[in-house]
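What follows is a structure written as structure tokens; I'll ask about it next.
A protein chain is absent from this complex, but the other protein chains hold their places.
We call the chains A, B and C, going by the order they appear; numbering starts again at 1 in every chain.
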Amino acid sequence: MKKLINDPRSVVDESVEGFGLAHADIVTVHPEPKFVTRKDAPVQGKVALVSGGGSGHEPLHAGFVGRGMLDAAVPGAVFTSPTPDQILPATAAVDSGAGVVHIVKNYTGDVLNFETAAEMAQAEGIHVRSVLVNDDVAVEDSLYTAGRRGVGGTVLVEKIAGAAAERGDTLEEVTAIAERVNSNVRTMGVALSACTVPHAGTPSFDLADDEIEIGIGIHGEPGRHRISMEPADAITDRLLGPVLDDLGIQDGDKVLLFVNGMGGTPQSELYIVYRRAAAILQDRGAAIDRSLVGNFVTSLEMQGCSISVLRLDDEFTDLWDAPVHTAALRWGV
Amino acid sequence: MKKLINDPRSVVDESVEGFGLAHADIVTVHPEPKFVTRKDAPVQGKVALVSGGGSGHEPLHAGFVGRGMLDAAVPGAVFTSPTPDQILPATAAVDSGAGVVHIVKNYTGDVLNFETAAEMAQAEGIHVRSVLVNDDVAVEDSLYTAGRRGVGGTVLVEKIAGAAAERGDTLEEVTAIAERVNSNVRTMGVALSACTVPHAGTPSFDLADDEIEIGIGIHGEPGRHRISMEPADAITDRLLGPVLDDLGIQDGDKVLLFVNGMGGTPQSELYIVYRRAAAILQDRGAAIDRSLVGNFVTSLEMQGCSISVLRLDDEFTDLWDAPVHTAALRWGV
Amino acid sequence: MVLDVQWAIAWLTLSAKAMTEHREELIELDRAIGDSDHGENMDRGFQAVVAKLAETPPETPGAALKLAAMALMSKVGGAAGPLYGTAYLRAATSMGDATELDGGALATALEAARDGIVARGKAELGDKTMVDAWSPAVEAAQAAAVDGPGPVLRAAAEAAAAGAVATDPLVARKGRASYLGERSAGHRDPGAASTALLLKAAADAAGETLPESPE
Partner (left out) sequence: MVLDVQWAIAWLTLSAKAMTEHREELIELDRAIGDSDHGENMDRGFQAVVAKLAETPPETPGAALKLAAMALMSKVGGAAGPLYGTAYLRAATSMGDATELDGGALATALEAARDGIVARGKAELGDKTMVDAWSPAVEAAQAAAVDGPGPVLRAAAEAAAAGAVATDPLVARKGRASYLGERSAGHRDPGAASTALLLKAAADAAGETLPESPE
């Protein structure tokens, strides 16, 4: 394991510290307990958005803190959800009285820790709503699992709900929009290589030189099944098919197409995947009205990608286009 | 070699096509000969900026085409500079009569191909100036080499000169600013792993599990020397020392600090490097007025980073802050 | 024989030792069907428990477990943090202010812990989670309650160890391993394994010598 780190146990501390130094115009880093807030938090009268989860998915979530998106992000240890004693003060720090929406990726750990923090916040008089993101179609039998995971779609939920909060929507409205984004987005991912959690020191799974993992999450866990390496177009077909079927995308639909890198895949390859995905959508008669390509929800240095499709309506498109000013997404400002 | 590609020989074609589809609001892709222009090129009365080089450094250069930065980018094969018959039509396509600045990274191939194209363009009556970027302090004895390479600093030259062109500077002025940025920026890089050129199929060099290459360029070539793996802070010291010494950074200087990922290194690690670099600059009494962290000048999926420092003056800072709207850098618009 | 706060402190101290010693083994189990962090999380959490114990020494077993619950809740994170946090908190509540615990009180505390985990995590027996170690432990403890605290802990530890081994062939239906579907079979659940280690530490703290743990 070769990494640009000093000590596996200080990775998150030092990285978040560096992040705060590099983006001091946008965020404030609170070191102990650790969380990151928008520089101007709490924003009076605005509903606040708080998200968080294990580290190792950068820029998710701290990279999305700022105007038009998150008010706070709570980073846990690598691939380990943060604890209530981080989530609670983050929630309190950004609440202006208008209430706080917790955006939680559906993993047992995230759900339990955010649940506890939300209860404690409610007890302190903060109005908290929680929205679970569960966009991963790789998890098929949700009856026999912990349910669909929250993966790439999280960025889209955070951007669109963040814009709704910024324009002055109420707590109920922001919650409803976040839930509506979640119901209209699906994702599926592939890994060409594993990643190495710093404190573990060995790759998260072993993959032969000609094998890939289909249906991975974002924690370096193995996927649903392992297949032989295939050309990018064939892999794209495998990922996008279930996404479109599950969403029921049909002729005339407008969509946002999001090709997300897992961290170690060059951008050029993401565009090769995008190219094929665009052709498939065109075949289905869907119009790609918006797009996003890059490393946004990563698994450390894993090679691979995920494809997300969000069914757009006019409100989603407007909110997507609304100004955003964060370290990792910025436009209109 | 596992890559999200279809055929090693179609990587650049398909990737640039996908790029064009994903960013159709910003760029136009010209397939044969291949180059990418700003959607609204030629911009009347504006000096145009053209850059290019081998592919494999994405988002450089096509990702920087758009308002406030490049008017055209010319991608060659992977790690192979483009040919005059691409550079010439790209130059002609964006010239509005105000002239064109070629921003050329200092490699024999890029220099020779751009030189030929510039001659041909001049012969067609287009006013062309060429600016060589050579910011790599790892190349020490420029007398006994092809001279310093152009690496990470290229982005800063393109952004600042692009803003100068956008505000209406003349051909001579834009050229002078680009040269001035180049004289005030230095860079040095490290590789923790090699990269694999698709058509080659094997890693660009062999590195033991506990070795790193110091002083690499951006073409997967080995560096100046190989050392044993060290903590991130020690590596940062090794890279930043020569950069600051060569630039002569001293108490009271204002700088832009740019930590660039080589493609396969997670963002969290870049921030760990940033943290240390910020501390070193603080020790020297220099103020980090602007910063940039991310994958901007890459070597495919190589793990590692480069650190660039640009000495700022008020004009550079204003031009850095000016609106830019490209696929990979965007603010103010 | 009864157990007091010294036993509780010894239990938690031995637990921390066990988590450090088995850190890599638990990471490796989690690597196979999870995300490689369970050993790291538990080790970090129990180091915090030990630090807190030194800071503010508790006066009753219940206070010791409550302190542990708080430290685990705030330092472990992931799924295991809230689950073990709840378990230790419920156990602490069931112990109340008692300074000494007999076999019955211990069995009841273990039951409260297990019920807390089930209430939070909604896992059923056979879902390949830590519940598969806790549930047999609780049953064995209840059966041994009349024999006193030593035998209770010994029975619980043995049953938990067997329960952890028995997760090997199961297909996970809760937690991160459930995403693997059939591929989760053939691996031991890391949470069940850590539960077995923690209950062994409880027995060790009471001076019980256990047979070699089953493989």
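Basically, a contact is a pair of C-beta atoms (placed from the backbone, for glycine too) under 8 Å apart; a residue touches a chain by one contact, two chains touch by 3 or more.
In this text, all values refer to a predicted model and were calculated from it rather than measured experimentally.
Hidden chain, full complex: it touches shown chains B. Interface note for the absent chain: among B:N6, B:S51, B:S81 or B:T175, the touching residue is B:S81. From the set B:G18, B:G99 or B:G220, the residue in touch with the chain omitted from the display is B:G220, counting the whole complex.
Looking at B:L171, B:A200 or B:I227, the residue that reaches the missing chain in the full complex is B:A200.
Where subunit B meets the missing chain, the touching residues are 33, 54, 76-85, 107-109, 112-113, 115-116, 138-141, 144-146, 149, 197, 199-200, 202, 204-205, 217, 219-222, 224-225.
Convention: only the chains that are shown with their structure count from here on.
Looking at subunit B and subunit C, the chains in contact with each of them are A.
Distance between subunit B and subunit C, defined via averaged C-alpha coordinates, is recorded as 54 Å. Averaging Cα coordinates per chain places subunit A and subunit B 29 Å apart. Distance between chain centres (mean CA atoms), subunit A to subunit C: 32 Å. In subunit A, there is no position where the chain touches two or more neighbouring chains simultaneously.
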